[in-house]
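As you look at this complex, bear in mind that one protein chain is not there, while each of the others sits in place.
As written, the chains take the letters A and B, and residue 1 is the first residue of each chain.
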Amino acid sequence: MSTDPSSPKARPAVTRFKSPVRIEYEVAAGTVTSRFLDGILEGRLEGRRCPSCEKVYIPPRGSCPTCAVPTSEPVDVGPRGTVTTFSVIRIPFEGQVLTPPYACAHVLLDGADVPLLHIVGECDVDEIRMGMRVETVWADELKPTLESVRYFRPVDEDDVPYDQLREHV
Amino acid sequence: MSGACAIIGIGQTRHAAKRADVSMPGLVREAAKRALEDAGLEWKDIDAVVIGKAPDMFEGVVQPELFLAGALGAVGKPMFRVHTAGSVGGSTAIVASHLVSSGVHRRVLTVAYEKQSESNAMWALSQRFPFRPPIAAGAGGYFAPIIRAYMARTNAPDHIGVQVAVKDRLNALDNPYAHLKLPNITAEQVAASPMLWDPIRYLEACPSSDGACALVLSADEADCKNPAWVHATAMRSEPMLFAGRDEVSPRAGADCAKQVYADAGITPDQLDVAEIYVPFSWYEPMWLENLGLAESGWRAVDAGETQRDGRLPINPSGGVLSSNPIGASGMLRFAEAALQVRGAAGDHQIDGARLALGHAYGGGSQFFSMWIVGSERP
Partner (left out) sequence: MRPIHIAGFAQLDQVLRDTERDEAEMVQQVTAAALADAGLGRKDVGFTCSGSNDYVMGRAFSFTMAIDGLAAWPPIRESHVEMDGAWALYEAWVRLQHGDVDIALVYSFGKSSLGGVAESLTYSLDPYFLAPLEPGPDVLASLQARRMLDAGLATEADFARAVAQAKAAAVINGQVPDPLDHRVGTSHLPLRAEDGPVRTDGAACVVLRAGGGGPRISGIAHRIDPHQPGARDLATCPSAVLAAEAAGVDIARLDVAEFHAPYSSQVVLLSRVLGLSERTTVNPSGGALAADTPMVAGLVRIGEAAQAIRSGRARHALGHASSGPCLQHNLICALEAE
């Protein structure tokens, strides 16, 4: 480095610079999701059935993924369900909202044909198992978001045997 | 039907957690220049450029083909960018190969890359859906429950994932480009490493890497000094979440494999080596079954069949477990398969390899791309 402060050599080379990006998006829920969120405000989990394959999706989809037709019939599902599989998240990461460790589970709600991804709470993470029966725990104040379901907690029912889970997992 | 396509040049970068010594243009040029040198060609000899990478949020540059046009010698030429999530490195190579096999272009340069140290890949992989709780925990968080389901389905013992993790890192020691070099790795060390997304441990997971891979493709006899020939290509996709979906062994992967073997006119046991996309060690036994390479994936691993001296070496390069620039990883598998059949894989060469499979997957295990390459013209 030159000692003459006006010389280009006096300045260290730039090797990196921070370039923050911030974009705000405004998302419309759409007709199908709006109806689902209305159900949430009433403390209900409402899925939708495909008129072609007759499977019930939760959260509901406007287009059935296997049939590509609009789903139609609303179907209340839950409030209980079965953990088909799960993981315990132990790693922290940028943008994470929950504090690890927490259990993330596939919950097959009674009446639904696909599992819902959510948290299992009020349960030691080491106690969670495939086939465990759980129930919906709602937030004290219901808002139009699936976050109004705080988590699922274990209920006092026998585990669903693996053989019966097999088609879902 | 289509004509032939050969891989006449292969190049890749030194993969690392952070390639602070190069910009994005510098990274892609490092791989591209090596591929051109390998092919004995110059930038001006290329007719079209196809790049591929995973989501733009991994670097914070939208549609990077625009600003990379000059760096890759594409000015005045066609430039294209493929994005099929994690399988993109593979699908990019396939799209590039079709430009040659269809006769549209004579010589194509294709590059796949990721410089994910510039943004935050874990964040980009964990984005919230609107109106949903913030549950996503990256790729590991997505795949861990599926791995648990495989273990339950097959009663696989715990140590299988550990075995694969050790094998791939030891293989990487013979790959000068690999990111992770863990010469002292042992099964005990892997088993003792922290659990990240149960049941995936730290040392059973892929690293986050900056890196690029490039191929030069041609079908012109005059260009083919030591070619690897494309025998078959295939891609399949299925929806991510639907009633009755088998997430452990997705049909899209199985169908894709069946087609690529059929189009190549082979049965899977005729393969000499396979480079498959294993980002978490348990995916090796899972993919062995999905690809029809073993009836019981975990037993094949346990018996040492996928070691470099085994019945079917898997990932002699060290695989995704040793280097994972996400957008490039698929093309690295395709490239390593091609290196093997050219006899150009150096210290991790499998002796006598003449037929190899390259495999890549992405999304919620819903996008698959595969190719079979051979030392003979099909």
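Rule of thumb we're sticking to: a contact is a pair of C-beta atoms (placed from the backbone, for glycine too) under 8 Å apart; a residue touches a chain by one contact, two chains touch by 3 or more.
On a predicted model such as this, the values are computed, not experimentally measured, just so you know.
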item	value
Contacting the left-out chain in the complete assembly, out of B:Pro78, B:Pro157 or B:Gly265	B:Pro78
Residue touching the undisplayed chain, where the options are B:Ser237, B:Gln340 or B:Ser375	B:Ser237
Residue of B:Gly60, B:Pro134 or B:Pro378 touching the missing chain in the full complex	B:Gly60
Residues belonging to subunit A that touch the chain removed from view	17, 19, 21, 23-28, 30-33, 61-70
Missing-partner contacts on subunit B, residue numbers	1-2, 23-24, 55-70, 74-85, 91, 95, 98-99, 101-104, 124-125, 127, 129, 234-240, 242, 250-252, 255-256, 363-364, 366-367
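One rule holds for everything that comes next: only the chains that are shown with their structure count from here on.
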item	value
CA centroid of subunit A to CA centroid of subunit B, Å	28
Contact footprint of subunit A on subunit B as seen in their complex	20, 60, 120, 122-123, 126-127, 130-135, 137-138, 140-141, 144-146, 148-149, 152-153, 194-200, 239-245, 247-248
Complex interface listing, subunit A residues touching subunit B	15-16, 19, 21, 27, 29, 33, 37, 53, 55-57, 59, 64-66, 84-91, 93-98, 104-106, 113-114, 117-119, 125, 130, 144-147, 149, 162, 166-169
